[in-house]
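Below is one structure, written out as structure tokens; comments come after it.
The complex is shown incomplete by one protein chain, all other protein chains being positioned as in the whole.
For chain A:
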Amino acid sequence: MQKDDERLVHSRGEEFLQVFKKGAEFTQELLRENERLRFRLLELEKSQGPGDATPVAEVKRLSERIADLEQEKQEILDRIRHVEEENQDFAARYLEIEDENNNLANLYIASYQLHSTLDFKEVLQIITEIIINLIGAEEFAIMLLDEKSDELQAVSTEGIDRSEIPSFRLGKGIIGTVAESGENHFASDFDNYERDFSAPMVCIPLKIKEHVIGVLAIYKLLMQKKEFAAVDYELFTLLAGHAATAIFSSRLYSDSERKLSTIQGFIDLLTK
């Protein structure tokens, strides 16, 4: 019995020694492998050179580059947005200048035509054409002030019979007030305006500097002209100035021609 126990202890001891030996061998193998890997790592590091980054550093570097590019992209997008806004501003400004250019051209042609003749009837005809073609009025009257009687009388009409327009005293009613004050008159509600010869839709004084020689009274616009544009108000004033000068010059010329003819007749009578 005791011998059996000793044999068992001995065999256990043997087994333990075997396991311990194997463990020692395995540990030595691991140490060798570790040494081999360290050596390999050193070799790899040497072959990459001192400037090359490790994969972690490379990832970091690339991430930073991506962030830089993202920022650059954002800056470019901001600049594009800014340029587009500027472009829209320029486009709007271009249209404004185009409109201004067109208005100046129209005004140039109108004034050129007005000052191209000294014939009173022709001047009235040109004013009529300008009011229809540029302003878009269908019914209107050109009224001149008789400085002796202080009365305004229609000398030319469009869309209305001249005999229908009564004469107006200076300072009386809308027409008389416009002629006296030299201020433009525009009806407050164009849509509901009803024709009234004493209260035109629009009344513009024909002025040479501050001297009013008559008025332009508008009673109806062309059916396609629903309202006045902002530029029309400026056009009115500018055209009225040119129209007044043209009317004044042509009347002066007609008067001097008449006087010349009378004097000539008188001279002929005396000399022949």
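In this text, a contact is a pair of C-beta atoms (placed from the backbone, for glycine too) under 8 Å apart; a residue touches a chain by one contact, two chains touch by 3 or more; residues count from 1.
Note that contacts and distances are computed from a predicted model.
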Q. Under which of the names "CRISPR-associated endoribonuclease Cas2", "Response regulator", "NADH dehydrogenase I, F subunit" or "Tripartite tricarboxylate transporter permease" is the non-displayed chain listed in UniProt?
A. "Response regulator"
Q: Pick out which of A:I132, A:L170, A:A187 or A:L238 touches the chain that's been left out of the picture.
A: A:I132
Q: Write down which of A:N106, A:Q153, A:N184 or A:S249 is the residue touching the left-out chain.
A: A:N106
Q: Mind listing the chain A residues that contact the chain we can't see here?
A: 98-99, 102, 105-106, 109-110, 112-113, 126, 129-130, 132-136, 138, 222-225
